[in-house]
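What follows is a single structure, written as structure tokens, with notes after it.
Apart from one protein chain that is not included, each protein chain of the complex appears where it belongs.
Now for chain A:
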Amino acid sequence: MSVDDPDTQLIERVGQGEPAAMRLLVAAKLPRVLNLATRMLHDTMAAEDVAQDAFVRVWRNAGKWQPGRARFDTWLHTVVLNLCRDRLRRHREASGAAVPDHPDPAPDAEAQLIAAQRGRDVAAAIAALPARQREAILLVHYQDLSGVEAATALDISIEALESLLARGRRTLRGQLQSQKGDP
């Protein structure tokens, strides 16, 4: 599959070791990487670690990046998702099998991440979704990936993605909009 990738030239320059290209790439991608990791993990420090690890993989792979397969941005999202899943799995294993597949937001980290009560409600509602629905919504709504890109990052069909999105959004609507109506 050949794709038109707006990041191709920048990645080539990064692969050649151009410091200016590296700074540009970090400026463009770090906010996206950190946002996804933060929303996946609900832990600022862990999300920053993931962001650093993700960029180490970028530096390692930029020189051998082959344009025309997947978009760089999609690949980067896959890397971040996998790093976050690894951490969540380790967290689950360390905490015991009874722990749900999402961490409870830590109050101190949460205070830094979420400005308003409404945001906290949304974060909690999304954290309570099944993992795949949560990932689909994070990629499409918050990371602004297209359906094709998100399906590629999650390694599922576009139909499966749309189904995950629709189920996730339906749950969120029921939960958040009923809260909105609460006195």
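Methods note: contacts are C-beta pairs under 8 Å (C-beta built on N, C-alpha and C of every residue); 3 or more make two chains touch, one makes a residue touch a chain; residues count from 1.
Basically, contacts and distances are computed from a predicted model.
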item: Complex member absent from the view - protein name from UniProt, among "Carbon monoxide dehydrogenase", "Nucleoside-binding protein", "Aspartyl/glutamyl-tRNA(Asn/Gln) amidotransferase subunit C" or "RNA polymerase subunit sigma-70"; value: "RNA polymerase subunit sigma-70"
item: Identified contact with the non-displayed chain, of A:51, A:70, A:84 or A:153; value: A:51
item: Contact footprint on chain A, counting only the chain that is left out; value: 16-17, 19, 22-23, 26-27, 30-31, 34-35, 38-39, 48, 51-52, 55-56, 59, 112-116, 118-119, 121-123, 126, 137, 140-142, 144, 146-148, 158, 161-163, 165-166, 169-170, 172-173, 176-177, 180
